[in-house]
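Every protein chain of the complex appears in place save one, which is left out.
As written, the chain order gives the labels A, B and C, with residue 1 at the start of each chain.
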Amino acid sequence: MTRLSAINLTLWRGPNCLFEELSFQVDAGSLLLVRGSNGSGKTTLLRVLSGLTRPETGHVEWCGESIEKTRQTFGAALAYFGHADGLKADLTVTHNLEFSAQLFGQSGEQIPGLLNALNLSQCAQLETRYLSAGQKRRTALARVLMSDAALWLLDEPVTNLDAAGREYVEDRLHAHVAGGGLAIAATHEDIRITSESPDEIFLGDGA
Amino acid sequence: MAEFFAMGGYAQFVWGAFGIWFVCVIFNIVAARRKFRISVERATMAAARHHHRTTRKMKQQNDT
Amino acid sequence: MNLSRFFAAIVRRELQIAFKRWGDLASPLMFFVMVASLFPLALSPQHEMLRNLGPAVLWIAALLATLLSLNALFRGDIEDGSMEQLVLSPYPLALAIFGKTVAHWLLNGLPLVMLAPALAVTYYLPVEGVRALSLTLLIGTPTLSLLGAVGAALTAGVRQSGGLLALLVLPLMLPVLMFGARATDLAGSGEQITGPLYLLSALLLLALSLLPLASAAAIRISLD
Partner (left out) sequence: MWNWFHKLASPPHFYRLAGIFSPWMLWSSLILIAIGTYGGLVLAPADYQQGEGFRIIYVHVPSSYLSTMIYALMAVTSGIGLIWRIKLAHAVAASAAPIGASFTAVSLLTGMLWGKPMWGTYWEWDPRLTSELILLFIYFGYMSLRASFEDISKADRAGGLLAVVGVVNLPIIHYSVIWWSSLHQGPSIKKLDAPSISGDMLWPLLLLIAASTLFFGALLLYRVRAEVLDREHNSRWVQDLLGEMPGAG
């Protein structure tokens, strides 16, 4: 059973409690939105779920096993779209994506198509230092979209996107979830992939 | 007595070494006490803040 | 992709990026040359004295040049988020870190090894001394890179870490420096140096087996 479970997560940052005894689970074929104001810990929660940040108490399980014990299998099942883009400024868009394709064990033949769909094909041979913030976000998004990972962790996936790009991302997200994938997105905007609204958790004082 | 303090001509070295040792012992006691006092103050402040927050929460619940 | 292909991909990418930044690549080397040429100017260019000081000065200059290049080893990757991607990839992080360290040595250590004989001549080292210098640097600088990687990983998340990095790694690098410089000195006066060479090799093997794991652990802490 592909399932991501958060069990009793607690994390303090200095004197502030970001979340306490937080438990939830995401099953195959569903999308979870993490909502909350700025600084409420959305990004931190995603980092905890990915295993980058260690919670003070509690743990995260992937398919029933703690992600700290199964780093390799969990890593193979995870595509992480973080706060930072993860692009090398000195390499071209294509070079950056080809390296990610290698990490995912793919040939990278779908890169031109993806760039096209994300309206990036004109900068495919450009070093990413010359891209705008929005173009960098879309390049980073292309990395997630080309992976065949079961779990997508997305930090503000539709911010900085135009209407067409946003629609494309929502379509791909829908296809991913409909195909039995899992997705967790931290966002301050609404993301609609079906007629009914997805599950949400709220962090911080918004509760 | 003067002979004892003279330390056979090694007075400056022997007394210097013992002086450094006792300064270190006393410094360590003072530093540890200071560290403890600061930690208690900080924890007291944190506890007070937490107390404030919980009472505020309870108030809100009572209001609604 | 198997592990050796992954390792090769990491090294290739590091080299690719480094060759786009000639300035960053050249400055530690220039530093090495300059520090080495400051000593004869500050002291007095007497052959005898320079020959005595040469091994130590050249080794210390190499050590400082390595230190200078270390500060940026992981910083860029952490700032732009590509380290997160490596940590979350299904491959062992220690291998990725090791790949980056190997690339660091190829780009910084190896040029030092190749430059050193030219500088040794300006210190009037005898032929045996020059050979010993190259040999000890060849075995010693990889250990320096591996040790430095641990320090760079520990301080990667810290602002203003230059001085801290030096404070952390210089004591750890001391044995390499002592064996390297002393062996060069001994060889210059016509003695056998197989002993220190074996010791340097042993240090390298120990560093190879343990330090990439320590660096990987340090990177996880810095990213947290």
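Note that in this section a contact is a pair of C-beta atoms (placed from the backbone, for glycine too) under 8 Å apart; a residue touches a chain by one contact, two chains touch by 3 or more.
Remember, predicted model here, so these are calculated numbers, not experimental data.
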One chain is left out of this view; which of C:Leu86, C:Ala132, C:Val150 or C:Leu204 touches it in the full complex?
C:Val150
On chain C, where is the contact patch with the chain that was removed from view?
150, 154-155, 157-158, 161, 164, 167-168, 170-172, 174-175, 178-179, 182, 186, 199, 203, 210-211, 214, 217-218, 221-222, 224
In the full complex, chain B touches the hidden chain through residues 4, 7-10, 13-14, 16-18, 20-21, 24-25, 27-29, 31-33, 35-44, 46-47, 50-51
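To be clear about the criterion, only the chains that are shown with their structure count from here on.
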When centres are defined as mean Cα positions, the distance from chain A to chain C in whole Å is 37
I'd like the Å distance between the centres of chain B and chain C, where a centre is the mean of that chain's Cα atoms.
41
Just give me the whole-number Å value for how far the CA centre of chain A lies from that of chain B.
47
Quick one: in the complex, what on chain A touches chain C?
50-54, 72-73, 75-76, 78, 80, 82-91, 95, 99-100, 102-103, 105, 127, 143
Within their complex, chain C touches chain A through residues 1, 5-6, 9, 13, 16-17, 20-21, 79-82, 84-85, 87-92, 223-224
